[in-house]
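Excluded from the complex is one protein chain; the other protein chains are retained at their positions.
Note that the chains are named A, B and C in the order they appear, and that numbering of residues resets to 1 at the start of each chain.
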Amino acid sequence: MPDHVVPKKIYFAIFASLLALTGLTTGMAYVNLGPWNTIVALIIACCKATLVALFFMHLRWSPRVMRVVLLSALLWLAILISLTTTDFFSRDWIPIPEGWESSLLRRENFNRNPRGQPATWREPQSFARNAGRDASTNLEVLTPRAGTSGS
Amino acid sequence: MWQGFQIRPDQASTIAQGVDYLYYFLTAIDLFFTAVIFLTIFYFALRYRRRSEQEQPQQIEGSLPLEIAWTLIPLGLVVIVFLWGTSLFIRNSRPPAASTEIFVVGKQWMWKIQHPEGVEEINELHVPVNRPIKLTMTSEDVIHDFAVPAFRVKKDVVPGMYTTEWFQATKTGRFHMFCDQYCGTNHSLMKGEVIVMEPTEYEQWLSGGIRGETMAQAGAKLYDQLACITCHGTGKGPPLVGVYGKPVKLSDGSTVIADDAYLRESVLYPSAKIVQGYGPIMPTFKGQVTEEQLLQLIAYIKSLSPQEGKASK
Amino acid sequence: MADSHAGSALAHQFEDLEQQHDAADLGMWIFLATEVMFFGGLFAGYTIYRNLYEPGFAAGSHMLNVTIGAINTAVLICSSLTMALAVRAAQIGKRSSLLTCLILTIMLGLAFILIKLTLEWRHDYLEGFVPGLNFTFAGPNAKSVELFFCFYFTMTGVHALHMVVGVGVLGVLLAQAWKGRFGPERYNAVETAGLYWHFVDIVWIFLFPLLYLIGGRY
Partner (left out) sequence: MATAAVDLDTRVHYLNAGYGIKSWLLTTDHKRIAILYMASITFFFLVGGIAAVLIRIHLIEPNGAIFEPGTYNKLFSMHGIFMVFFFMIPSIPAVLGNFLVPMMIGARDLAFPKLNLLSWYIFMVGGCLALYAVIWGGVDTGWTFYTPLSTTYANTNVLSAALGVFVSGFSSILTGLNFVVTIHKMRAPGMTWFRMPLFLWAMYATSIIQILGTPVVAITLVLVALERLFHVGVFDPAVGGDPILFQHLFWFYSHPAVYIMILPSMGVVSELVTCFSKKRIFGYSFIAFSSVAIAVISFLVWGHHMFVSGQSIYAGIVFSALSFLVAIPSAIKVFNWTATLYKGSVSYQAPMLYALGFIGLFTMGGLTGLFLATLATDTHLHDTYFVVGHFHYIMVGGAVMGYLGGIHFWWPKITGRLYPDGWARLAAAIIFIGFNLTFFPQYMVGYLGMPRRYAIYPPEFQVLNVMSSAGASILAVGYAIPLVYLIWSMRYGPVAGPNPWGAKGLEWETPSPPPTENFEEIPVVREEAYAYGE
């Protein structure tokens, strides 16, 4: 058969290094590296994944097409994540209307309604500020109500 | 049927013309290439039609210069279109600093609009002509979209965030505004009008304020305040859209016409006549609404009926 | 029909065993590519929200028990080793060692699921961390913490579902191996199941730091 029979020795060596890396990544979490904690953890995870793929999954001895398949999957994943983040992390570049910053940027402005009902969020302050009339006709009283419930 | 028929939508804002020029340019490109492809195919298909079954045409593998030509020419054209469209878009999405800010809240299925002076409207937006207006918009429930074709502006109205669009109207008159993002049952009724007025008229309208609202609009507000939608919009209670003036089947098998009297009775004494297929779950609103408000509610339910709209035309 | 010297081991559409073996291998790798994208959707959403709501995600992460997470990681790595040894046993035709390795892999897989279920999810439920059922966390950033737990349960849930499927597949293989269906000529099923098992392991290798180690533990 064309497939490579890998010596047991290699498997145990890989196994040992995987366990060591698991210990390392857990240990590193208790060391303050600032933003590098995440990066280090991800680098270690990538190393472990590479070891598993190359040796346990025999990628090292497989035909090239398997590696192309794996790499294209990773490339597509990178496309998905990078183009999506392009949107999310450039949204704030848009000039923010004055007086609305607080509600625009902070998503903590949400009221949590009782379970099973869709949430509304607090009317932005500008409504209250700009509404100089009787409270009973103010939009604010129109808002908090049980909405249509799903399912 | 031909009433109001147009080929081009009104150009009623400062950005409309710029968008239209680009639109015409693209139309020209389209027509040109469509003509080229159609005519070439017709010509080849006739000129080289099969004359006998034994015919053996000359075999041509391809031509690199041609391939390069029809790669680069479209590429050049789309680069032009991209640069034009993008620069126009950036210009169109930057509201002038002096814009008047109007707040828009979309909810199923109405637009609530509030002017900086505090005046509120529903499904209507009054604006002065020749002044930049910036809309700051958000939604209470699902995603809506605030579109005014005559202004060539459009933006989704998203729950949990604020979106903005701006325009400067150049013509007085009444223009459609639509919800362009599908938002549930009455999506197609979630439309209204932008009313562009002379500045002096606008000032007058502003000072008239809330008194200018119609019965149906007041009813819509009440409908909202009383949370009628929790049942009537969700299937727990019978839907009210289009019910006015139509026969309604009751749980005892009889049928009544949904007229003013029936609607009034149903609000005040809900268990008197139960619509078939629904439970007697509606609480009474007797004592909670005045007669005037009842009329407003009925006017609102009337306005939900498309048949009613047809008759009034 | 091709002259089927290898008897029933060769399916009719293939010319020889090598072609059949390569096709099975490639098929499994392509399937794993789809799995990458399946989990990829979750990872994309996670990446975005984690960056938007870093403090809440860190707070949520700190509710999880790193020790149990690390132990479970080790359990999975052990199962990967036994799985790799199982494939090796099948390749060289050692039935008894194949059976042992498969049984060990299944037991380790079950151990992982059991730890997840009893020591983690049950604990989370009792603490009131399950969004949609009993989420009662009330500290700062409560909403972002809830969002974190949405991801936590979806990701670990989908992963655990893959484990269950994997254990099921290995169970079938065990029954076949018992009947002596595998040998140096015929071990595709073991090998492709192994690829799947290792992939599920790799997913966990990423889930562990992403879910348990946000913001460090110092």
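Just so we're on the same page, a contact is a pair of C-beta atoms (placed from the backbone, for glycine too) under 8 Å apart; a residue touches a chain by one contact, two chains touch by 3 or more.
This one's a predicted model, so the numbers in the text were calculated from it and none came from an experiment.
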item: Neighbouring shown chains of the undisplayed chain, as defined at the top; value: A, B, C
item: Selected residue (touches chain absent from view) among B:96, B:160 or B:199; value: B:160
item: Of B:101, B:145 or B:224, the one touching the omitted chain in the full complex; value: B:145
item: Absent-chain interface as seen on chain A, which is shown; value: 65, 72-73, 76, 79-80, 83-84, 86-88, 90-91, 93-94, 107-108, 110, 112-113, 115-119, 121, 147-151
item: Missing-chain contacts mapped onto chain B; value: 1-9, 18-19, 22-23, 26, 29-30, 33-34, 37-38, 40-41, 44-45, 48-51, 55-63, 66-67, 70-71, 74-75, 78-79, 81-82, 84-86, 88-90, 92-93, 108, 141-143, 145, 147, 149-150, 152-156, 158-161, 163, 176, 178-189, 191, 234-235, 239, 241-242, 306-307, 309-310, 313
item: Where the unshown chain meets chain C, residue by residue; value: 1, 11-15, 19, 22-23, 26-27, 30-31, 33-42, 44-45, 48-49, 52-53, 131-133, 135, 143-144, 146-147, 150-151, 154, 158
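Rule of thumb we're sticking to: only the chains that are shown with their structure count from here on.
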item: Length of the line joining the C-alpha centres of chain A and chain C, rounded to whole Å; value: 20
item: Rounded Å distance, chain B centre to chain C centre (Cα mean); value: 48
item: Residue numbers of chain B (touch at least two other chains); value: none
item: Sequence positions of chain C contacting 2 or more other chains; value: none
item: Of all residues in chain C, those that touch chain A in their complex; value: 17-18, 21-22, 25-26, 29-30, 32-34, 36-37, 40-41, 43-44, 47-48, 51-53, 66, 70, 73-74, 77-78, 80-81, 83-85, 88, 91-92, 141, 143, 184-185, 191, 194-195, 198-199, 201-202, 205-206, 208-210, 212-218
item: Residues of chain A touching chain C in the complex; value: 1-3, 5-6, 8, 11-12, 14-15, 18-19, 22-23, 25-26, 29-33, 37-38, 41-42, 44-45, 48-49, 52-53, 55-57, 62-63, 65-66, 69-70, 72-74, 76-77, 80-81, 84-85, 88-89, 107-108, 110, 112
